[in-house]
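Written out below as structure tokens is the structure these notes cover.
Yeah, one chain of the complex is gone here, protein chain that is, but the others are all in their spots.
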Amino acid sequence: MEKPEEKSITVSRTILEVEDLKKHFTQRRGLLSAFREDESVIPAVDGVSFYIRENETMGLVGESGCGKTTVGRAILRLTPLTSGRVIFDGNDITDLPADKFLDVRKQMQMIFQDLDAALNPKMRIRAILKEATTVFGRPSDAEVDRRIDELSEQVNLKPAKLTSYPHELSGGEKRRVGIARALAVGARFLVADEPTSALDVSIQAQIVNLLRGLQRELSLSYLFISHDLRIVELMSHKVAVMYLGRIVEMGLSGRIVNNPRHPYTKILWSSLVEKQTMEASPAFLTRTDWGVFDFERPAAGCRFAPRCPIYIERGKPDICTNPDSEPELVDVGDTHKVACHFPL
Amino acid sequence: MSENTVLKIQDLRTYFFSRSKQVFIRSVDGVDLQVNRGETLGIVGESGSGKSVTALSVTGLVTAEPGVITGTIEFTSNGVTKNLLQGLEDFVTFETVDGRIMTLEKDNRGWQKNVDRLVHRIRGQEISMIFQNPRVSMNPFMTIGKQITESIMLNTAIKNAAEATDKARYWLEQVKIDSPNLRLENFPYGLSGGMCQRAMIAMALSSEPSLLIADEPTTGLDSTIQSKIVDLLVELKEQVGVTTMLISHDINIISRLADNVAVMYGGSVMESGPVERILAKDDEYKHPYTAALLESIPDEEHIKLKGHLKAIEGDVLDTVNIPDGCRFYSRCNRVHAKIEDKCRHTEPDLREISEGRLIRCWLYLN
Amino acid sequence: MRKYRQESIKVVDFSDLPFWKKTDRKDLIYVGYGLIILTLVVVSYILGALQFLPHDPQEINMDLLMAPPGTAGHILGTDFMGRDILSRLILGIQAYFLPGLLAITIALVFGTFVGILSGYWGGHIDTVVNYFSNLVDSFPRLVIILLVVAAFKPSMFFIMIVVGITNIPVVGLLIKDKVLFLKQKNYIEAATALGLSNRVIILKHILWYNCRSVLIIQATLGLAEAILIESSLSYLGFGVQEPVPSWGNMVQAGSNYLMQGNFWPSTAPALAILFTIMGLHLLGDGLNNILEWKRGS
Partner (left out) sequence: MKFTSIRPIAFTLARELVITALLLVGVSFVVFVILYSAPGDPFALLLQGQVSAVQNSGIHDSLGVPTTWYGQYLSWLGNISTGNFGTSIRTGLPVLAEIVRVAINTLYLTIGAMLITLAVAIPIALMSARQGTTAVTWPLTIFAYVISALPVFWLGYIAIYISTHKFGYFPITVGYSSSKSLGFIPFLLPIAVLGLGNGTISEVVRYLREEMERVFAEDYIRTAVAKGGSIWKHSFKEGFLIPITQIIASKIPFILGGAVVVEQVFNWPGMGRMAWQAAQDRDYPIIMGVVILAAVIVRMGSLLQRVVYVMVNPRASQE
């Protein structure tokens, strides 16, 4: 086993900053819906702020439907923001006109989650990579070939696979192509959306190692989105835990696992690891009787309260369900922030 | 075959023919398994290892062609043993070239009719199944209540609708779904994945089967929901005590639920034995594949130290091009000069090396 | 009994296989037959346009009325006025071919435009397109054409413009569904993330890679429909008028003699319609199965 990486985080500069990001989806219902304006609003992302420094990985973890993917897509402007600001490399890119935004696209890319849907099934791998290398500028054919060879070597893809179609590749290979495509434009910052989900464990490990190797080689920064707290911890320098559109806990990785302060983080962690850890957790955290709730609409007050074991343990205190007292992220020391009225 | 055996699978082969590539996909390629009464057999393996197809073969649910081509599946209940693949040879003829099936003829429709007759009153009544992706595995056009009631009326002595509804409510309570009365009237649409899976488990148990096949029951659910479902299954195992064949790629789930484990790779069983020995890191016998699989899962220590993960190099075995020798040879890190020739050219047998402990590896044979 | 055979142990890459190995034999038969018919139609059209016919189609031969097929000099026989049926059949293609192409072009061009518009951008455009297509679907095609006929006494080209317009929503909905389906696929999003412009994404990823097969299939079905409309109208007496031949008016004219037991003058054009329309339908369905990889993958 290697020694832990000693990265001095404090000296490098901020590459991406997100301030109070909000994304509300609207759902129209009813008679002749197209002509009516009263809509039901689903806050997929409800005020998220964080920053990522150069050469750093920020992990974003949460259950499906908590809005983590939406955060990634909103940063890359694949979905319009409702409000908030995105600052990339010191420049506010929130309202950048489309043609100016192209410069940002060169530096910021995404690795998509769905293996089968992310690659055009009717294009060969070489054509997919070629398209990516020729988006900006018009390199000569020799240059393109050289670049494709270089990319496939970087992501450890067999050159023979370049003539295949996506559906002929295995899951791991598809993922590698996805990574190569993101690197092809010369991105420095990658949003990796669940890069290890839907992969077998043995392949998962390959991809994690590959992403970490690439980060070292190419000085990349990642926003690493996953539902698997284990992988997130392993990959990231800091971790944010999201619940229903909000960050409920954020801090340096290691602290999140070793010393979680939010009950939700604790539950996420204990639901993942082997039973030994489960048994070591306080009894009320592993009780099985908390139900399943409507994910679409957060409860008033603390949005985690309906599922919260502490809330039940403490006899359902009013502060947790008071609509005016939604807990804010509060620093509890060592840049560790928690949004909870009764942190562990 | 001991009296305690509920299900015994021998030399099961289920192939699919890819018309586009003109090749056989050897999805299940000589599987031997045994499930004993009251125990939970965990089958663990990566995608494409043939574990789900094995389960579908047992209940005659393989729809792609040519499907099951060889083997016996002996199912015992109430003291009667029945081969669920009775007469398979009459429907299939094949020729082998260098020990590999290259030409095959099968009367698929005749076989489907035959297998439907063989599993009649067994499928559903004696063997229940739980599938992955509960939200699409429940009929979206029927209420949860109707679906469970249908299962009860088809498979138990209860033929009265009102009684069956009461029974359905009882089972929904057993699986700890919240507000079971309301759920009876609900359609699967609008229920969360966890709730649908609970309903599905209730439906599977409601026919009071002697064998439950759970095919990736937690895949596609959130980890918090997953752990709840596993908790539920653990609890039901204690209360109901149904014999179970549990299929999963997640070793943690297997380790919590199974008594015995079979590890599958590339369509065949690589090793099997009691769970505490297979999944222990320091057992004296250890298939290199299982060892590598266990190592590639990040454990707590890894995570804390941010160590390099030990990945298994190479790709999951392509079940079209099954090698002559050991299936794991190309990815194996424990081949040494003495056995290399055998590993490359001859497939090892699945051999019992100690009580209840079977392994398919040249390291431990001879 | 079904036979499965793997020929070699070494597996060839799917993309390297010749296409007839990738597809169902049934679909190959369909497409093969369809292509033969299509070629025949196109060649016959050119022959007809160049007046390169075995006989003068208007030449009346009172000595040889209603000759059966196989008669020397008249392979397909003659009609009730002794005119050569083969020549008239070949010339009959003129009645629908160019007008049909016009209808197809209108339907495909505008349908694609409308489909992309409503699928890619959606919103109110989509609502408007939906209402438009529902509106057009409300008219039985032949009935609305009768109205147009009554109002304008139009030529076949004019009628085919109406047919083309009524087919716009059909093509539009197909393209829209395709676009909506593709929009769920991340590779369209990935292309946006890469910095490709909307124009490139629509033209390359959506139209070229994913809609060309739909459009080809719609073109074959469109030609079949043009034949049907033309022959029905000519039969009803609103299309091509005697003595100019059209498959529809040939059936009509021949039908008077059918009751007397003279099948051939009306059956020959009917069979021409039958084989052609069937060929085009089979071509469309076979191509659909092959190009959309419906089977065998």
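The first chain written gets the first letter, and so on, giving A, B and C; residue counts start at 1 in each chain.
To be clear about the criterion, a contact is a pair of C-beta atoms (placed from the backbone, for glycine too) under 8 Å apart; a residue touches a chain by one contact, two chains touch by 3 or more.
None of the values given here were measured: they were computed from a predicted structure.
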Exercise for review: Identify the residue among B:Val35, B:Ile73, B:Met138 or B:Ile201 that touches the chain left out of the display.
Suggested key: B:Met138
Exercise for review: Out of B:Asn36, B:Gln125 or B:Ser192, point to the residue that touches the absent chain in the complete complex.
Suggested key: B:Gln125
Revision key, fill the gap. Given B:Asn114, B:Ser207 or B:Ser272, the correct residue touching the omitted chain is B:Ser207
Practice item. Write down which of B:Ser151, B:Gln174, B:Ser192 or B:Ser248 is the residue touching the left-out chain. Key: B:Ser151
Practice item. Identify the residue among C:Leu174, C:Ile273 or C:Leu287 that touches the chain left out of the display. Key: C:Ile273
Check your understanding: Touching the missing chain, which residues of chain C?
Key -> 26, 131, 134-135, 137-144, 146-152, 228, 231-232, 235-238, 248, 251-252, 255, 258-259, 266-267, 270, 273-278, 281-282, 285
Check your understanding: Which residue numbers on chain B touch the omitted chain?
Key -> 59, 61, 63, 109, 121, 123-125, 128-129, 131, 133, 136-142, 150-151, 154-155, 187, 189-190, 200, 203-204, 207
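Following the convention adopted for this analysis, only the chains that are shown with their structure count from here on.
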Review point. What is the shape of the graph in which nodes denote protein chains and edges denote touching chain pairs (line, ring, star, complete, other)?
Key: complete
**Study point:** Averaged-CA centre spacing for the pair chain C and chain B, given as whole angstrom
**Key:** 50
Exercise for review: Could you give the separation in Å between the centres of chain A and chain B, each centre being the mean of its C-alpha atoms?
Suggested key: 33
Review point. What does chain B use to touch chain C in their complex?
Key: 17-24, 65-66, 97-98, 100, 102-108, 320-321
Review point. Touching chain B in the complex: which residues of chain A?
Key: 1-5, 63-64, 170-173, 200-206, 208-209, 212, 227-231, 233-234, 254, 257-258, 267-268, 270-275, 277-278, 288-289, 291-292, 295
Point to revise | Touch list for chain B against partner chain A, complex | key: 46-47, 176, 178, 192, 194-195, 222-228, 231-232, 235, 249, 251-252, 255-256, 292-293, 296-313, 315-316, 318
